Structure formats: structure tokens, C-alpha cells
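A single protein chain has been omitted; all remaining protein chains appear in their positions.
For clarity, chains are labelled A and B in written order, and residue numbers in each chain start from 1.
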Amino acid sequence: MSLPCGTRNYSYNTDMAIIRTKTQWVLFSLFLLALFTLPFYLPSSWFDTVNSIGIIVIAVVGLNILMGYCGQLSLGQAGFMAVGAFTTAIFSQSLQMPFLLSLVCSGLSAGLIGLIFGIPSLRVKGFYLAISTIAAQFIIIWVLKNWTDVTHGANGLDVLQASIGNFVFDSEARQYYLIFSIASLSVLFATNLARGRIGRAFIAVRDNDLAAEVMGINVFNYKLLGFFLGCFFAGLAGSLYAQYKGHISYEDFTFQQSILYIGMLIVGGLGSSLGPILGTVLIESLQKGLTYWVAPWLEQTVTFLPTGFSSGLNLMVFGLAFILILIFEPRGLAHLWSLFKGSYRLWPFSY
Amino acid sequence: MKKSQLAVVISLLLALAFIFTNLLACAPTQEKLWWIGYSVPLTGIAAEKGAPIMHGQLDAVEYINNELGGVDGIKIHPDWYDTNYDSTKATANVKKFMEDRCLFFTVVSSKEMSASKEVANRAGFPGMVCFSAPTCTHPPQHIYAQLPDYGDDWAAFSRYYLKNIWKGQGKPKMALELLNNSTGYGVRDAARAAADELGIEIVATEEHSATTISETDALTRIKATNPDILFISSTPAPTAIILKNASDLKMIPGLTVACAHASFTKALIDSAGKDVCQDIYGVYPTVSWGDNVPGMAKMVEYCTKMHPEYTGNNDYMIGWASSLINAEIIKQALKTSSADALLKGDATAWQLVEKNGFQNVKGYDVGGLHGPVDFSDPVDKRGSKSVKIFQVKNGEMVALTADWVDAPNIKYENLDWFK
Partner (left out) sequence: MDTFIQNSISGIAIGMVYALIALGFALIWKSSRVANLALGQLVLISSWFTYGMLMQLKFPFWFGMLMTIAFAVLLGWLIERLALRPLIGQPILSLIAVTLGLAYFLEGLTAFIWPQGQGYLPRVFPQESIRIGPATIQQELLWGAVISLVLFILLSLFFKYHKMGIAMRATADDQLAVQACAVPVTRIFSMSWIFACIVAAIGGILISSIAAINYGLVETGFKSFSVVILGGMESFLGCIVAGPIIGICETFGGSLFGSSVKELIPFLIIMIVIMFKPFGLFGEERIERI
């Protein structure tokens, strides 16, 4: 799209590339370097936050494909994550399947379940469809809760840590590499998907599905594909979550979480590849930071309020931050970033 | 552009505030303290129980630090975090405790413990749960339970019933009305495991949600099976509705009704009314509030001073007792290991505290507040193994048994349907 002055493309390949200038290459390599050397200088108390951000990014990237590109509102992402998590638990535990295989199976099973709940998208759209995905969330959780022979109901299942061959991902740093490799691949895949034929078709469906149909796009197929892909990523995230946490039960995947993922996506910015990452990082670190740093600090310094006041205050601040971000940047952080890039390029001129 | 510039400034400020508070919190504390992790559901759906328990725990820590001078002269630092009754947060809390180099940790509810136990078990980080369910301590690993679980309530009451109340021929017929989470499912599992052995026939199992506003339909179905006992394992609000509906349906008085310990509190009688609650049996793992036991006076003193709103709330007592047990564990550990080794709070210290601390707690009586605590059994990881049977008489809970009633340990790990 917008390029710095003086950059010219001489072939379609350079025109299509994601990274096009030297500065971008330098920045990108620095970013990759930072990302993959992070465990060496990250304080150990941060690992849990960073790893869970990585897992949630995958789920939100999936949600972005479904909601941001394809325009199908889904309020059941945590339910689809649960499908993936339980698939991994069962496949890798009772069937002794290697982790990578069960990871793929988790994605596929969540995707297939997503297809079933995507069928109503043929006839309904907008919030009506959202309600069918709420139904998906509750039906999936109900099945996991009551199919006790397989899922052990409220007792839940233990899951072994992921391993490839004899290499077990048994420390937080190793988990970091596992999670972030898969997260990076997912982001890359989603970015390229959005730039290709499928992504264009998704956007056409999102903007006006009747018009898209007239243009010769098979709307139903693309909507279902959107559901499959969105839920596939949810499945991957669920699978990673299961092996990272070690014990899962239906109670890990609540409706509130599904809603929160949507909140992360909207805060980050719908329909951009950067949005889900920014939203997840901001919301998740806000939540963790409030719980583990701000709350104890408040309890220590403010003594005239009764003990325990900080947990209510935390939620208030979290909600307030959420509202403020949206009020100041209703199109999401990714929009803010592109504004920043735009004004940086033109600086010191305003336009 | 003006608006977005403002937004940039705000997000920068947010980030700065974030880093700043982080630095503040990271400032190393020089003081020697016993760090103990407390994971509590202070907000969310279990706040009604989480709040009194946590305040009981923290008040007891205050008492230990101020009046007993800590443990071995070193004060206890309660490292507490809210869980919002959320499994993911509960697990993150346990990781945080390990990072903070806590000696061990306590969790309030069975749900949070079953979510976070695997992380702790993998690292060998010992923990104790106040309200447990069979799944927390079976198979036995590094997790200990302060009190008998909901399933044990059922088993203890059933035994008591068969011995003292049941006058008929053959097997008594029992109906279960259970909350749809581990509070209720603990009883369901126990009944599945031990009903035949005890000689009780389960004729109906009904579930309800915590948000129920009428249980008339479920009770109509229960009534049709003509049971001798109705056993309820739930929280106070739904139990009050069940009792009121049962009274509307003319099931009580007449039917024997018993409640497991999650609902058998003062809130139940307040909300259902004392006429409806008349003659209801209840199982509770502590003595009643104000009983003449050695530990009571101190607790009541602190409760009236710091949190008068929890007066008469037995959950506060459980919280109080749990902190006393924590201090006892450290005290036992110090008999064989050095304070410096323990204060490190690393994997070795966890091993030491589990081996020398937890497993040396034998017959500790917690000031008589609840049954004596014994963590030395390698299989039975429950501290207190006994409950009391109460009955409501004119709005008061009256203990029917002077002594503790033994709650048998059900060996779930031998059953193939219980993993």
C-alpha cells in the first residue's frame, strides 16, 4: 500500500512482498532476533504471562480470520479451544500419539466441529449468528462435562508436556520456543491467507455477501472455510494450552473467555494481521500486571481500605482501560499504528 | 489527528505506569519472612465463601505474627492473589507462588485446586486445599486437603444415618440433589463408589445450577421415587430454594434432609427461614461458632476486632484454622531442617517442607476448631478426617455428636471409572 517516497518496484514479486525496504528488513530481523532470544534475558516471573500471550494470540488470530476477514461474529472461540485441548489430552494420553500429530488432529477436530456450527451462517448473519456460536460454546462444554467416560467431567484430564522424539518441552523456556514457533507460523499463515484469493473472497463476503455472491464467489463455501480456519487455530491454541497447563477440565474454557477474546481482537483492530497480536499483548499483560504487580502494591501502600479491596479495584481498572482504549481508538490499536507509521514517514510535514 | 495523539500519550502513560509499578514490586525485600502462597476466589461466583475464608486466613497470620512472634521468630508473609474463581488464573497463581519462592501454598476451593494441582505436582511444590474434592488428593501426590471432602460428608452422614436414625427394613432409599460442579459431583462419585458397600440405595440423582430460582420440578421427580433421605450438596442460596420448595410440596417435615458442608452455614438458615430448616441435618467439619474449645476465644476476638461481619460464619473458622496449620507445618519442618534451607524456597526447600513439615504433622488439634490434623499417612492426604453431625433446632445448629465422626477414606484410585 503506502510506501516511503522513492521506493519503486520493478517486478510483481517485489510488489507483492510483505517486507519491501531495507529498513523493514532490518527491523524485521531485529524483531525476530529479539523474539527468539527473549528467554535469555526475560525475568523468570514473566514466562507464564508471555507463554499464555503466545497461546491466546493463536486463538485470536483464528478469530480474526473468522471475524475480521470473513465477517462472521463468533462468541464460542473458547469452546472450540476446548475441543482442541481435549483432543490432545485424549490422543496423546490414551492413544500415545506423538505431540505434533495430535496438535494437527486437535486443529482438525476443532475445525470440523466449527464447520457444524458454521452451517447456520448460510441463513443468518450478524448477532443472530453470534448467538448460534454462543450455543456452540455451551453445547460443547456441556458435552465435555457430561461425557464422563472420556473427559472425566469435573475431575478433568491430566496431559503430558509436549515432546518431539525424546525431547520434552519441560521448562518454561522450552515451552516458549514451542509456543512461539507455532504462533509465528500461524501469524504468517494468516497474513498470507488474507493477501491471497481466499482472503480477498473473505473480505468480499464480509463487506456484502449478496454482492459477493453476484460476483461469483461461493458464499456458503467461503463462510464455512472461514469457520473451519478460525476454529482450526482455536484447536491449535487449545492443544498448546492443554500440554502447557498439564490439567484440563471443561471449567477452563468459559463463555467469559470467549467474550474476552473478542474484546482483545476489537481492541487490537479487526481485519489486520497486527491487530490480534497487539490486542492480546495489551489486554493480557494489563490483566496480569494488575493482578500480580499493581494489586499487591496497592494493598501495601493503601492501608485505610479493608484488605482485599484491590481485587475489585483491579476489575474496575481493567474495565475502564478497556473502555478508554475503545473510546480513544475505536478502530483498534492496529489503526493507531498505521496512523503513526503514516505520520512518521511524512514527518516533519503534517500531510 | 489530535484524538489519536492523545491516545498515543495515554497508551504510553499506561505502559510507563506498568513498568514503574513493576520496578517497585521487584525491589528486593531484605527482611526474612516465611512466604506462603494464598490463592483465593475473592471475586466471582465463589466470593461468598472465598471472602470469609481469606479474611480468616489473613487474620490468623496477623495473630501468629503479632502475638506468637511468627514461627521461630520469623514472621509469615501471606503472598495472596485473587483467582476470580477462574481455572486459568488459579494455575497462574501457583506458578507465581513458585516464582516468589513460597514455601508452599493454600487454595480455597476444589475447583481451583483441581485446575492447578498438576503444575504443583510436576514441580513437587506442596499445597493444601481447604474445601477439597476426591480429585484433588487422589491419586496421592503433593497436594494435601485440610478437611474431609464433600464425598466424605456423604459417607459419614450415611453411616451415622444407618446407625442412629434408620429404623426401617432393608436398604434406605436416598435421593441426591447436587450442585453441578465439583461440590455436587464429589458426592455423586462417592455415592457411586460406596453406596452398595454401605447398604444404601440411590433412587434419584438431580442436578441444579448455582443460579436456580425454582427446584419444584426436580423435587416432584424426587418425591415420585418416595425416598427416605434427601441429601443436598450445594451452596447456601440454592439449598434454601430447595428446602423452601420441598416445604411447599409438603415433603418436609417428614422426609429426612441432610446438607453437606458447603451449604450448611448460617446463611442457609437466614435465607430459608428457621421454620423450613427445622430438623434439617447437616454435616460440618468444624465445631459450631462459640463452642467451648481452646482455640475459639482468640479467633472470636480477632473476628470481632477485624471483621465483625463474619461473626458466626464457619467459613471464617476454616480460614483461621488453615493458617494455624500452615504455622504448624513450618514449625514441624524446623525441627529437622535449618531455617536457612527453608527460607530459600526452592525445590529442595519444598521437598524438605513436605517431608519434614507436612508429613510430621500428627494429631495437631488446631485449638479444637476442627478434627485433629494428620498428614503422615502416605495414602490418605486429608488432614482432618472427621466431621460433626448437626441438626437445626429453632434456628440454631446443634451438634448431635459430642465426639468427631470418622469419615472413611474412599479409595477412588482403585476404581477404574475414576481415572
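What to note about this one:
Assume a contact is a pair of C-beta atoms (placed from the backbone, for glycine too) under 8 Å apart; a residue touches a chain by one contact, two chains touch by 3 or more.
All of these numbers come straight from a predicted model, not from anything done at the bench.
Although one chain is not drawn, the whole complex shows that of B:Gln141, B:Thr216, B:Gln278 or B:Asn360 it is B:Thr216 that touches it. The chain that is not drawn here is touched, among residues A:Leu42, A:Val104, A:Ala135 or A:Leu160, by A:Ala135. Set against the missing chain, the residues A:Phe36, A:Phe220, A:Phe318 or A:Trp337 yield one that touches it, A:Phe318. Taking the complete complex into account, residues 73, 117, 119-120, 123-124, 127-128, 130-132, 134-135, 138-139, 142, 145-146, 208, 210-211, 214, 255, 259-260, 262-263, 266-267, 270, 306, 308-309, 311-323, 326-327, 330-331 of chain A touch the chain not shown. Listed here are the chain B residues that touch the chain not shown: 42-52, 180, 205-214, 216-218, 220-221, 224, 236-238, 240-241, 244-245, 248-249, 267, 270-271, 273, 309.
Following the convention adopted for this analysis, only the chains that are shown with their structure count from here on.
Each chain gets one centre point, the mean of its Cα atoms, and the points for chain A and chain B are 35 Å apart.
Touching chain A in their complex are the following residues of chain B: 1, 3-4, 6-8, 10-11, 14, 18, 21-22, 24-26, 42-43, 51, 54-55, 58, 79, 81-82, 84, 86-89, 91-92, 95-96, 99-100, 111, 114-119, 122, 133-135, 180-182, 185, 189, 417-419.
Across the complex, chain A meets chain B through its residues 43-45, 48, 52, 145, 148-149, 152-159, 245-247, 249, 251-252, 254, 256-257, 285-286, 288-289, 291-297, 307-308, 310-312, 314-315, 321, 324-325, 328-329, 333, 336, 339-340, 343, 350.
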